[in-house]
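In what follows, a structure is listed as structure tokens, so that the remarks can point back to it.
Left out: one protein chain. Kept in place: all the others.
Letters A and B name the chains as they come in the text, with residue numbers starting at 1 for each one.
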Amino acid sequence: MRKGVLFFLLFLLWILLVWPFYHRAIDYQSIFVGAIVSFFVSLIFGELFTESPHKFLSVKRYFWAILYLPVFLWSCFLANLDVAYRVLHPSLPIRPGIVKIRTRLKSKSAITALANSITLTPGTLTVDVCEDGYLYVHWICVREIDVEKATMIIVRRFENLLERIFE
Amino acid sequence: MIGLIVIILVSCSFLCLFRIARGPTASDRAVAMDILGIMVVGFCVVVSILTGKEFYLTTAIVWALLNFVGILALSKFLEGRGFDD
Partner (left out) sequence: MNEYIGFAFIIIGALFDLFGCIGLVRLPDLYNRLQAATKCVTLGTCGMLFGAFIIFGFTVSGMKAFLCAVFVLVTSPTSAHALARASYVSGVKLWQGSVVDKLKEDIEKH
């Protein structure tokens, strides 16, 4: 099971990297070599890959992941405009600080995705992750010091979607 | 068109070099090194469009991954712990 998932991902990566589909013909040699190499690699390293391979099989997660992508990219773009405004303003309107937020996500991949999303969205940067679901976030313009209210502002928009994707 | 992009990227690299020369702590220099490493990917894209060759983009992929591993090792070293945890 695990080995099958890893084989599929490695084979997809190989196909994207080599891209053997020319105008008419398909380069079967490259596909064959990729299949052999990813078979042996997944045979050796399959046990190290993931904790719960059955999550890769449900179609619903891919649907929510496709829905998550435009939300993430739009807030990423807004973050860039925000940083450009703060940097080009002559008097540097910043008010930084480190706040603490709480998340209800449990699995490691979900927390990693949440931390990466927080880093790329407006004004925030993850500094440290605690074991019991607390994240320390550096905020470039602190609006709320309290844990619950800061959680409402920073994570709520991602957490519902990420819970559907990863949990 | 290409000339404008190259001018912008070269000025970005000089700003990063200014931070590397000036930075008060070692962590500042590490951050500037990280940004300079991603800048190289941008240069690879420009050269690849200019010449139409594809192996510059292969160089870009390899450079991005090596930069990531190098920055992780550097941050472990700054944190003052061993490389094994």
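Here, a contact is a pair of C-beta atoms (placed from the backbone, for glycine too) under 8 Å apart; a residue touches a chain by one contact, two chains touch by 3 or more.
Just so it is clear, the model here is predicted, and its values are computed rather than measured.
Trainee: From the list A:Ala25, A:Ile44, A:Val59 or A:Val87, pick the residue that touches the absent chain.
Mentor: Of these options, the touching residue for the absent chain is A:Val87.
Trainee: Of the residues A:Phe8, A:Phe39 or A:Phe77, which one touches the chain left out of the display?
Mentor: A:Phe77
Trainee: Which residue numbers on chain A touch the omitted chain?
Mentor: 13, 16-19, 21, 76-77, 79-80, 83-84, 86-88, 92, 94-100, 112, 115-116, 119-120, 123-128, 136, 138, 140, 142, 145
Trainee: Over the whole complex, note the residues of chain B touching the chain we left out.
Mentor: For chain B, the residues touching the absent chain are 1, 4-5, 8-9, 11-12, 15-16, 18-19, 25-28, 30-32, 34-35, 38-39, 41-42, 45-46, 48-49, 54, 57-58, 60-61, 64-65, 67-68, 71-72, 74-76, 78-80.
Simple rule for what comes next: only the chains that are shown with their structure count from here on.
Trainee: What's the distance between the Cα centroids of chain A and chain B, rounded to whole Å?
Mentor: Spacing between the chain centres: roughly 22 Å.
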